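Please see the structure below; I have some questions.
A protein chain is absent from this complex, but the other protein chains hold their places.
Lettered A and B in written order, each chain numbered from 1.
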Amino acid sequence: MSEPVLATHGLCKRFGALTATDDVSIDLKPGEIHAIIGPNGAGKSTLIAQICGGLASDTGRVDLLGRDVSHLDTQARARAGLGRTFQISALAMEDTVLDNVTLGALGATARPWRFWQPVTKNAALKETAMAALERVGLASDADKRTADLSHGQRRQLEVAVALTLSPRAFVMDEPMAGLGAEGSKQMTGFLDTLRAEAPILLVEHDMDAVFALADRISVLVYGRVIATGSVDDIRQSDEVREAYLGESA
Amino acid sequence: MIAERWINCAVIAGILAVLVYALVADEPFTITLLTRVVILALAAVGLNIALGIGGLVSLGHAAFFGLGGYAMGVLASHAQTFTPLDLGFFTLPGTKSMPIIWLVAVVVSALAAWVIGLLSLRTTGVYFIMITLAFGQMFFYFSISWSAYGGEDGLSIFVRNSFPALNTLVPVQFFGLCFVLLCFALLLFHRLKASPFGLALNAARQVPERVETVGLNPMRLKLVAFVISGAITGLAGALFADLNRFVSPTMFSWQLSGELIILIIIGGVGRLMGPVVGACLFVALEHWLGGLTDFWHVWLGVILLMIVLFARGGLIGLLTGKEGAHV
Partner (left out) sequence: MTLLLLIEQVLNGLQFGVMLFLMAAGLTLIFGVMGLINLAHGSLYMVGAFAAAAVAGATGSFLLALVAALAAAALAGALVEIVVIRRLYGKAHLDQVLATFALILIFSEGTRWVFGSFPLFLDIPDYLSGPVTLPGGIEYPLYRLALIIVGLLVAAGLWWLTARTRIGMQIRAGENDREMIAALGVNISALYTLVFALGAALAGLAGALVGAIQSVQVGMGEPVLILAFVVIVIGGIGSIKGAFIGAILVGLTDTLGGIFLPELFKLFMESGAATQTGSALASMAVYILMGLVLIWRPTGLFGARA
């Protein structure tokens, strides 16, 4: 057994009377894709925010590479090796596609305090940025305004920004959301190759993608993990069927 | 449509053409007016870093303008009365030397911007606007109640401060100094906007959550922008005080903060020459409309309303046919 790259231990978050996450303990091992599924309102977004640092947990702990990062803010967790993508694209729409990935490359250097040299003259930044665009197939759109990209291209750009960080673990919030069948298939193929680079914690509604990609699946219902297992385990679990698949199927 | 680069060149050429005309026709008042344009533009270039790139709608930049002005007023008044400036634990002599005054103005307004920024950047949006406005007003009332430096009446400086090897009493020489400083500030704005810092700041304006997830601190980026911005506006304040040889609490007034934003909006937010175009237009309107009617602010209000409702992108936006300053 290899050490997990990312692990949560008993994460809880309450909003008043509502328990959004309840004692969530999951982990992410090297080379795997671990999918989190669950009906709307199951607490997936809360869990992501707790892992990535947007929300402070009431109790519980987040470990990254064996180190407790619970008390670090979002920036510090990113620098520690978390690469996150957003469900609703968080991109600088007024700027070019290249600008957006360059921001990621700049974040990876952690040296934004350079006020004089134009960013376009910085070969290292540009190289990292273009390499990431190349990998998601957006290289030819580098000079386009981000607002002019199609929805699917924005999802790709979202992943490209995370790539520039060379993270130790990816946390992806519904990367397939809003993609058509073709786009979804492409993204699935891409994520499949990505896992060798760093493991992916994948929150996703698209069941075809989840079943095609996941090494393990955890099912989150009302803030609790009711089952964790392989694709087959989850398909066959009566509990899951009843709590989740039964409703949506 | 016209390329922005040509408009920028035309603006600088226009200013210099008016200068040449004023020199040939021997109209020192026109040079003074032109110096006013340049200084207001400098103050607005400062604000444009916070507002245009960082998206920080500061309605309190008069605080820095005023601090720069008072830095000049306080130092020069001590120099002209030959009394040392008592800072409690040590004393300083006053000075009439522009470079020293500028340095003090920049440092003092940068410090103030740092403190105000630390407090007001804890919030965003409307809170930020109201808080910067309130802190600006705080300096206004402070300057009124601080009677040692003139209180409500302000401070007069009898002779313009000096600059090595120049005679600043000659209007065109003082204009030249201000113009060179403006050009430096414009160069800084241009480089800053294209620099890694500018890229990150520009992203922090649009998607702070993204900036965080790539490991950068959007608040710190904005704070640094706010400090640089305040320092430049403070420098402009020191020049403005030297132009009038007078400082008073009106340099701290909230109307001035509003007017600085107006300059930028008229010209074009986040554009290199937006503040310069805005300042030209503003002073021209002030001079021309102000000569026609005592109530020229009504017309300024109407023009401003029309720009906000119908011409986003300002004058440069109209001319280039591009609404946004970016891409």
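By our rule, a contact is a pair of C-beta atoms (placed from the backbone, for glycine too) under 8 Å apart; a residue touches a chain by one contact, two chains touch by 3 or more.
All figures in this text were calculated on a predicted structure; none of them were measured in a lab.
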Within the entire complex, the undisplayed chain is in contact with B
Considering the complete complex, identify which of B:T35, B:Q137, B:N202 or B:T233 is in touch with the unshown chain.
B:Q137
Residue in contact with the excluded chain [from B:L59, B:I101, B:L155 or B:V283]:
B:L59
Which of B:V172, B:L304 or B:L318 touches the chain that is not shown?
B:L304
What residue numbers in chain B mark contact with the hidden partner chain?
51, 57, 59, 119-120, 122-123, 125-127, 129-131, 133-135, 137-138, 141-142, 144-148, 254, 258, 261-262, 265, 269, 295-298, 300-302, 304-305, 307-309, 312
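Keep in mind that, in the parts below, only the chains that are shown with their structure count from here on.
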Where the CA atoms of chain A average out and where those of chain B average out, how many Å apart are those spots?
43
Name, in rising order, each residue of chain A that touches chain B in their complex.
52-54, 73-76, 78-79, 84, 86, 90-96, 99-100, 102-104, 106-108, 110-120, 122, 125, 145, 161, 164-165
With touch defined as at the start, can you tell me which chain B residues reach chain A in the complex?
188, 191-192, 194-200, 202-203, 206-207, 209-217, 221, 224, 324, 326-327
